[in-house]
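Let me begin by handing over the structure; questions about it come next.
Right, chain A next:
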Amino acid sequence: MAQRTLEVSHLNTSFFTERGEVKAVQDVSISVGKGQVVGIVGESGCGKSMIARSVMGLVKKPGKIVSGSITLEGKELTSLSEKELCKVRGRDVSMVFQEPMTSLNPTMRVGKQVQEVIAIHESLPKEEARRRTLEMLSAVGIPEVEARYSAYPHELSGGLRQRVMIAMAMVMRPRLLIADEPTTALDATVETQIIALLKQLAKDGTSVLIISHNLGVIAQLADYVYVMYAGRIVEKGSVFELFDNPSHPYTHGLLGAVSSLRSQTKVLQTIPGVVPNLAHLPAGCSFAPRCKECMAKCGSEQPKLITVNSEHEVCCHLIEGADEL
Partner candidate 1 sequence: MLVAPLCGLLAQGCASQADRAKRGSVVTASATEMSTMDMAHNDSVYWAQLNIFDRLFETRMVDGQATVVNSLCTDYRRSEDGLTYDFTLREGVLFSNGDPLTSSDVCYSFSRLLTEAAANTEIPLQIKGGEALMKKEADRLEGFRIKDNTHFSIVLEAPNGGFIAELSSPAMSIVNERVTRTAKNFGKEPTETIGSGPYYAAEWVPNDHFTLRYNEHYWGEEPTVKEAVRRIIPDASTQDLMFQNGEMDIISLSEIDSLIVQRSYKTERASQIVHNQQIGMTFVALNETNRFLKDVRVRKAICMAIDVNDIVHNLMCDDGMRQNGIIPTGIWGHNDKLEGPPFDPDGARALLAEAGYHDGDVSFELALSSNGPQLLYETVSNQLSKIGVKANIKVYDKAAFMEKRLAGEVESFIGTWFMDYNDPANIMAVFFGSPERSKGRSICYPNVDIMQRVSAAKHIVDDERRKKEYQDLERKIVIEDRAWIPLYEGTRLFCTGDRVESFTPFWAGYEDFCVKDVVLKKEARA
Partner candidate 2 sequence: MKGSKASNLLRRLLYALIAIVGVATLVFVLLRMVPGNPVATLLGEHADKETVERISSSLGLDKPLPVQFADYLLGALRGDFGVSLTLGKPVAELIGPAFVNTLWLALAAALVSWVVGIACGLAAAIHKSTIIDRLFMGFSLLGVSLPVFMVAMLLQYVFARYLHWLPVAGVTDWTGYILPAIALGWGSAGSIARLVRSSVIEVLQQDYIDTARAKGRTSTQILVLHALRNAMLPVITLMAMQFSGLLSGAFITETIFSINGIGRLAVQAITGRDIPLLQATTLLCTFVIVMGNLVADLLYNVCDPRVRKEA
C-alpha cells in the first residue's frame, strides 16, 4: 500500500475530570489516503470532533491522548513538542470549523486573518503574502476579493465566512484538510456550494477528513466512511458498500433517520434513547441499551471488528453470530 496521508491507529483520548476518566475516543484507527475524502459520521457527542482535535494536537486541557499513534505522511505527531506541532498545524494539516460565525476573530480584518497563516509559516514580503491571500480568496470563490480583504467577519454572510475559513485552511496547501461539520451552520444552497468546493480541493490532491452527523453530506463527499458511536468505530467501509449494505444496527438506525429520496417508507425511523454518558459506559456493547436486536452477550462482552468484505468491517455481535451459524 502506498504511504497514507494520515494514519491513526489505536487512538485513545480521554478527559480526566473530577468524577473520573471520560473515554471520548477508544481504540480508533483511521486511515486517509492521498487525495482521498474520508468521512466520519455519528450523532453529536460520540467523539468525532475529538478525533479531529487529536490529530491537530488541539485536545483541550483536562483531555489528553492516552495512547495510540497518529502519523502524517509517516511522521509521528503524538510525540511532537508543542513548538514542533505549531509548525505542522496550518502548514501540513489544517482544519475548518463548524461555526463560521464564531470561528473568525471579530476584531480582525478577514484578509489579515488569512494572511496571518502565511506569516506564521513563511517569511514572505508583505506584498507577496497579500497577493497570495487574494489569490486564495478568489480560489475559494469569493467575489470582489480586494474589498472583502479588508472587511470584518460580521460584514460577511455565513457562506462567505466559511469560504474564508477554507481559504485560511488551504492557503499553505496542506497535505490534509480536516473539516469538522463544515456545513452544519449553513443553509442548504450554501451547503451545496461548500461541498462542491471541498470536492474540488480533493480533486486537486488534498486529502480531506470530513466529520459530520449529516449522512447526506458524507454521501456526497466521502470515498470511505467510518461510523462512530460512543467513542468507538462501530462500522467502516467504502461509501457505496456502507450505504447499500449497512451491517450495524446503529448504522441502520442512522440511515433510517435520514429521509432519502430512495426510501420507500414515508415514516421516518428514529433511534430510541440517547447517547450514553461517556463516563459510565456499559460493560458490553455501548449501543446495547438502545439496540432493537440486543442479545444477552451484548450486555457483557465488547464486540470485535469483523470483516464483512474487503471494503467493509463492522463491530457487532450480530454479525459474529451470523458467522457462527
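Basis for inclusion: all candidates are chains of the complex that A comes from, given by their letters.
Quick note on the criterion: a residue touches a chain if its C-beta (ideal position, glycine included) is under 8 Å from a C-beta of that chain, and two chains touch if they have at least 3 such contacts; residues count from 1.
Please read these numbers as outputs of a predicted model, since none were measured by experiment.
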| item | value |
| --- | --- |
| Numbered candidate touching chain A, per complex, among 1 or 2 | 2 |
| Candidate 2 contact footprint on chain A (complex, rising order) | 56, 58, 82-83, 86-91, 94-95, 97-99, 102-108, 113, 116-117, 120-121, 152, 154-155, 165, 168-169 |
